Structures are given as structure tokens and as C-alpha cells.
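Here's the structure we're looking at; comments come further down.
The complex is shown incomplete by one protein chain, all other protein chains being positioned as in the whole.
Moving on, here comes subunit A:
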Amino acid sequence: MDGDKHIPAAPWRHWFTRFTVRDMGLAALVVCALAAHALWSDTVAWTSLLWMAGGTAIGVWLGGRAAPPQFGTSARATEVVAQDIQTLRQAFAVLKQQVDATIQSSEGAVLSMMERMNRVHRNAEELRARIIEAVRRSQSLSAESLGRAGQHGQAVASLAEHEAKFEAQRAQNQDRVRAVADQVRQLTPVASLIGEISRQTNLLAINASIEAARAGREGAGFKVVAAEVRRLSTQTSEAARQITEGIALAASAIDDEMTSARAMHGDSAAHQLGEIARHIQSMSDTLGDVVPYLGELSTHMDSGMAVVTEDIINTLGDMQFQDINRQLLEQINSALSSLSDHFSQIYQLIDGQAPPPPVMLEELLSRWTENYVMHSQRVAHARAIGAEVPEPAKQDESANNLTLATAYGPRVEFF
């Protein structure tokens, strides 16, 4: 403030400026009358008047020189200064209220921002913990799935190996069985031949018996031989039948063996496939757990991020307090500047170098209100000078919250 430079002043000035032109003139008049009476006491009656008149003129002249720029009486100056000093208290009260409003605005916004930032931090920590847990669980599921995949691989490899071995074995067995079956079948004509020989031998034995009977007693030995041949023939026939049946039974047994081998192969494959199916089901169960978990995780992440985003948006909104404070401080700065100018003029008045300021401090205060933009400024001003507080802050007086009084009318209005 430029006005502060002029504050120190010589004490004699205050004494000197108390005398006006009239005071000086009258003093000179008295001095002249006393001098005339002392010198010409017999004629003082009329000459003293001349002296007094001259003294008055000289007094006026001297008074004019003693207080060169006379812009009013000292009483007027005193009156002006006294009035302004009284109003100055109100001016400071107005400024104090404006500063209080600025402080409240700052504190409210900063506390709000800090609260939001703390909440953002907490939410970020929670999201981080969830992500770490999700990564841990994913790693576990991944390891489990890899393990299951390995088991599947082993099962499939085992199945393939088994299949290959079985196929080789089966081919070998088939060849062997086929060879045995062929060999067995080759025996069938032999059995038939034996049967035919037996039949021919039997006919021969019958013929021999007939011829032995015709030879009489000489043929008795031959008859015994014929009977023995017939018995052998019967036995041979029975043997041939048994061989034929045996071949049939062997062929049937081979067929049964091949069927059984095929069934065994089927059972083994079914077992291996069952194992794989069980593993796949297990994997499916795991995935069944993963899908809702991922859904839940996604929901939590979305809601967490929504809260964080809203807090960041509102924190950015809280930064608007800076614009409000800037305007409040600009007004305070302007008021202080006008105060400085005003008291420079008052100082010049005291110094006798200037007339009283064109605007008294009281009016200056009322002019400050013309520059107010915010309702809170008007409320602060009214409170400071003890005037009626404008709505809506009047309703909120108990809380003394000027920040809330920033708005006049609805905060959001669509036309």
C-alpha cells in the first residue's frame, strides 16, 4: 500500500494546523491595539482603531502565510478524520469477513479434496488387493489346468501305446489262430478218409465173415479175424467221429478266443476313454468355478473404478474453489487499495495540503458492494456493518457458513 509511506509526521504540524486564518488575524488585532494604547494613550481611541484594522489586515496576511493552502477549518478536518476512523472499524470488519469467507472456502474445498483423495487411495488399495488375489488364483488355476492337461496327455499317450501294442498283438494272435484253424481244418478230410476206410473195412469184414461161413469149419479162424476187423472198423469209425467233433470244438474255441480278445481291447479303450472323460469333467468343473469368479471380479473392479472415477471427478470439481477465492482476494485487494488511496487523502487533509476526500469512508464502503459478484461477499459485508443479512445466508446464520451462501437462487437452473 503506497499510503503507508506517509504515516510518520512531525509533531509540530498537528499544533500548527490547529490555527486558522481567523485565529491568526484576531491575535494580530489584539497585539496592535495594545501597542497603540501604550504609545498614544491619549489618542488611542481613534488611532487604535486604525492600528487594529491594520493589524487585522496584517494578521490575515500572516495567517495566510502560516497556513498556505487553507482547505477548511481544523474542526472540519478533525470531524472528517474522526468519522473515518469510526468507519474504519467497519471497513476492517468487512475485510475480515471477506478473508474469513476465503479461508472457509479454502478449508472446505481442501478438506473435501483430501477426503476424496484418501477414499481414492483406499479404493485403489482394495482394487490392488483384488488384482493380486486374482493373479494368485489365476496362477493356481493355470497350474491346476496344466497338471490336468498333462494327465490328459499321459492318458492319451497311454491309450495310443496300448492301442498300438494291442493291435500288434492282435495281428499276431490272429495270424497264429488263423494258422491253427487252417491246420485243424486240414485234419477234416483226414478224418473223413479214416471214416471211409473204416466203412470199407467194415464191408470187407462182412464179406470175410460171409466167406468164412461158406468155407465152413476151415473158415472158422478166418471168421474170428473178420469179426476182429469189424470191431476195429467200428472203433476207427468212432475215433473219426470224435476227431471231427474235436475239430469243430477247436474251431469254436478259436472263435470264442478271438471274440474275447476283441472284447478285452474294447474294455481297455473304454477304461482309458473314461479316464479322459473324468479329467475333462474335472476341467469343466474348474472352469465352472473360474467363470463366476471372473464375473464377480469384473463386477468388483467396475464398481471400484466407478467410485474412484467419481471421486476424481468431484475432486476436480472441488478445485473450482480456487476461482472463487481468486475473486474474493481480488475484491479484498481492490478494497485495500481504495483504503490506501483514501487515507492518503486524509493524511493530506491533516497536513493541510488537500481538501477533505470527495468520498467519505462510509460511502467508500458502500461502493465496495458494487464490485461484489458473489452472494457470500454481500453476506459478509452486511454482517460486518451490522446491516440486514441478505437471504439465503440469514437462514444459515447459526452455522456462520459463508461458503454455503455463495449461491443466490437455485444452484442449477434451466431456462
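Here, a residue touches a chain if its C-beta (ideal position, glycine included) is under 8 Å from a C-beta of that chain, and two chains touch if they have at least 3 such contacts; residues count from 1.
Keep in mind that, in the parts below, contacts and distances are computed from a predicted model.
For the omitted chain of this complex, the UniProt record lists the protein as "Response regulator", which is one of "Rieske domain-containing protein", "Integral membrane protein", "Response regulator" or "Carbon starvation CstA family protein". The chain that is not drawn here is touched, among residues A:A335, A:M374 or A:V389, by A:M374. In the full complex, subunit A makes contact with the omitted chain through residues 109, 309-310, 312-324, 326-327, 373-375, 378, 406-415.
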